[in-house]
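In this view, the complex is presented without one of its protein chains, the others remaining in place.
Each chain carries a letter (A and B) given by its place in the written order, and its residues are counted from 1.
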Amino acid sequence: MPELETDNPSAVRMKTSAYPIEHFVADLEETPVRATDSAVSDAAPRSLWGEAWRNLRKQPLFLISAFLILLVIFVALFPGLFTNEPPNENCLLENSDGGPAPGHPLGFTQQGCDILSRVVYGTQSSLTVGLFATLGVVVIGGLIGALAGFFGGWVDAILARIGDIFFALPLILGAIVVVQLPAFQQNRNVWTLVLILVAFGWPQLARITRAAVIEVRNADFVTAARSLGISPLAALVRHVIPNALAPVIVIATISLGTFIVAESTLSFLGIGLPPDVMSWGNDIFSAKSSLRSNPSAIFWPGLALSITVLSFIMLGDALRDALDPKARKR
Amino acid sequence: MRFARNSKILSVAAIAAFTLSACGGGSDEAATGENTDAVIVVDGSEPQNPLIPTSTNEVGGGAILDLVFAGLVSYDAEGAPQNEMAESIETEDAQNYTITLKEGKTFTNGDPVTASSFVDAWNYGAAAKNAQLSSYFFESIAGYDEAAAEGSTVETMSGLTVVDDRTFTVALSQPESDWPLRLGYSAFYPLPEGALADPATFGENPVGNGPYKFAAEGAWQHNQQIELVPNDEYEGPQEAQNAGVTFKIYQNDTTAYQDLISDNLDVLKTIPTSDIKNFKNDLGDRWIESPYAGNQTIAIPYYLENWDGEAGKLRRQALSMAINREEITDVIFNKGRTPAKEFTAPVLDGFSEDLPGSENLEYNPEQAKELWAEAEALEPYDTAEPLTIAYNADKGDHKTWVEAVVNNIKNNLGIEVSGKPYATFKEVRTEATEQTLTGALRSGWQADYPSLANFLGPIYTTGAGSNDAVYENPEFDAKVSEGLAAESVEAGNETMNEAQEMLLEDLPALPLWYQVAQGGWSTDVENVDFGWNGVPLYYAITGK
Partner (left out) sequence: MAWYIFRRFLQLIPVFLGATLLVYFLVFSLPGDATAAICGERGCTPGVVAGLREQYNLDEPFWIQYLLYLKGLLTFDLGTNFSGRPIAVIIAEVFPTTAKLALMALAFEAVFGIAFGLIAGMRKGKLFDSSVLVLSLIVIAVPIFVLGFLMQFLIGVKLGWTDPTVSGDPTFTELLLPAVVLGLVSFAYVLRLTRTSIIENISADYVRTATAKGLSRKRVVVVHVLRNSMIPVVTFLGADLGALMGGAIVTEGIFNVNGVGLTLYRAVLNGDGPMVVSIVTFLILIFCLANLLVDLLYAWLDPRIRYA
């Protein structure tokens, strides 16, 4: 490579631009010669994922986000440890819109329910909706998008057009119908909601995945792998998908948040969770009617939601960094 | 000031000029306070159907019709009928009526208002082949059953006879003393000749005889606004005190409220629940709370096992006593509703707040628990079918108060109960009609005409159209018929209240509260008042 002939990279920099440029040749002290020399040439190659995991473990971003996510999961599993108030009980109108009181550090909702208790007990359904809807969308949308993008031609035509059909359907229409299916009519719960969100959310992710895969499938390393004789499917799984993940991760982490919020909008339309199921979405929707007189009723569930989304976005960022050797922080 | 709607800059300039002239002490119009040249912008909702009186059954279209048309009578602010087109409505037996019209009344296209204008419109409304939504309003008229039967091709009702241009007679199928009270309702409005040849076209640009008329062809800009201007030919009790009323169509009250407090809307007839705690602050003295003839109830169908029979009756009473109406109306509605004492509404003639049995509507958690236990002893409550309260999420904000009621019941009776939202109104209606509800149903009634009977007959008599609780009590039915047939409305009201005592005992529905119109107006208008039905008296509003 021609750069190696210049022993002083800054000389190049001076010529081209006044902006500081990242090093494109590592400083000598950053690549200890001995370390390179001591490489075991016959060691088994680490897989991409193994490499990523090794990297991930050391990142503070990952550690923080993992801690937060575990905390949220813990709250979801054992809400009783975080509040003394029993769930969904003792809502007295005399406490309506009341401020913080002893035993009720966050105050009360318009219905006179303890805000802390509602936020804590709402974690479970909100997290379930967000997490599993995202998972479903990523699996279905990702799979269809990857196949459509990688194989192109008639596979693409069929899969992408099916996606178009679903994308064009109004969510409300689908939701109202699905909610009324005999299987769901009597016991509407978080899984109904997950199903609705997945059924109408996957085309978006499919399109993004398809685009990313189309972009990557023509890259040199894929051509190289293919010419080495690996099967198309193996090339897709081992080389294309890991390199096409970045936009998928972005969409997935943001969607996690928008799904939790969507639950609130669906409640607003009368097709969300039943009112006796506690969730952040239900709380945010209820708090709307006292938005100006009691903003704290919307602030706390909103904050809980923000923290959850933040931690997943950070996790996504860390994962992306770990998967991309080029952008990896040293 | 009317420019405010089009341009902010102009409105700021106008305020500045206004202030200056006020300082000079020579403000002309502001001093008199009676500016009849103002066009008033009010909130409305999109009429669901072409504006034909008999095919309009919702408030959006009703408000327009009430201004564009005038019936035989109209109602004053208190709900008392006053003659419009009628010179006299006479009867001797409460069954046969002779109606004489005033002379020289015309529609805005110049056609005279004749006996046929009424008779033809009513016949059209009743005949099944025309599928008019308000058809049942004519049910008392002799011959209605033949014309309105499914698949009938009969076009006229035998009870209606035109005597001459200004006179017609009406024969009812049974005596009903409160029948003339109904005649102010929009279904009874007259139509000009030829209107019914092409109702869809007529309904786009209706030609009426009321205090207002359409500003021009196409004044109804769908989902945006409807512009009305005064009808100069009109003479009567509702003469316009302004230069026009423009209904601006809103999708929700919250949005309309924002326009109101920024003076882009002159009159808002319903303060949204989200601003019920702020509006008195936001509006200073520009608001009104005015009780009207409407109520809110929870109907509990008798086909639910838990709520039938003697034990069911005790449970209904327990439920009713477990609801703290006072507190909910105070806290949730900021005193914008009045706790119910019976099944009708206080603005009506004949209303009585201390009927025997009204104590069943008083908050009394101890007795509620006792009654519940008593019922338990008779017949155990099937916990596999917990109580739900159904409401629709697409119109009106019911979630907040339903939740408050649910919490009341949970806290006081310790039973499992929850609200049950439906995405659409039609789902709830369909289940109610087909009697497949699995729980209680939020219900309510807004009077079509100011009469106690209107709150009882259509809802609680056996087989009545809105009897969602499927209440069947022959004694009650007999009382209501007796009340209707009484020689005078006053005598009838007493009988109606006797019938109500049975309802208070049985509680087919739990009356919760009476409706109060909470409205507000902008800084540009005054003389805003609400009528007996919660609709502003648009004709009386003036500019400032």
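Here, a contact is a pair of C-beta atoms (placed from the backbone, for glycine too) under 8 Å apart; a residue touches a chain by one contact, two chains touch by 3 or more.
Everything numeric in this text was worked out from a predicted model, so none of it was measured.
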Tell me which of A:I73, A:I172 or A:V237 is the one touching the absent chain.
A:I172
Considering the whole complex, which of B:A77, B:V163, B:A200 or B:A478 touches the chain not shown?
B:A200
On chain B, what residues meet the omitted chain?
5, 8, 47-50, 57-58, 128-133, 135-136, 148-152, 200, 203, 221-225, 250-252, 254-256, 258-259, 261-262, 264, 394, 423-431, 433, 446, 458, 465-466
Take the complete complex as the reference. Which residues in chain A touch the chain that isn't displayed?
2-3, 12, 15-17, 19, 21-22, 24, 152-153, 157, 160-162, 164-165, 167-174, 176-177, 180, 203-204, 207-208, 210-212, 214-215, 218-219, 246-247, 249-251, 253-254, 257-258, 261, 264-265, 268, 284-285, 288, 291, 298, 302, 305-306, 309-310, 313, 317, 320, 324, 326-327
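In the analysis below, only the chains that are shown with their structure count from here on.
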Flag every residue of chain B that touches chain A in the complex, lowest number first.
273-275, 277-278, 324, 327-328, 331-332, 392-394, 397, 399-400, 402-404, 406-408, 410-411, 418-424, 427
Residue set of chain A touching chain B in the complex reads 89-94, 96, 110-112, 172, 175-176, 179-180, 267-271, 274-276, 286, 288-293
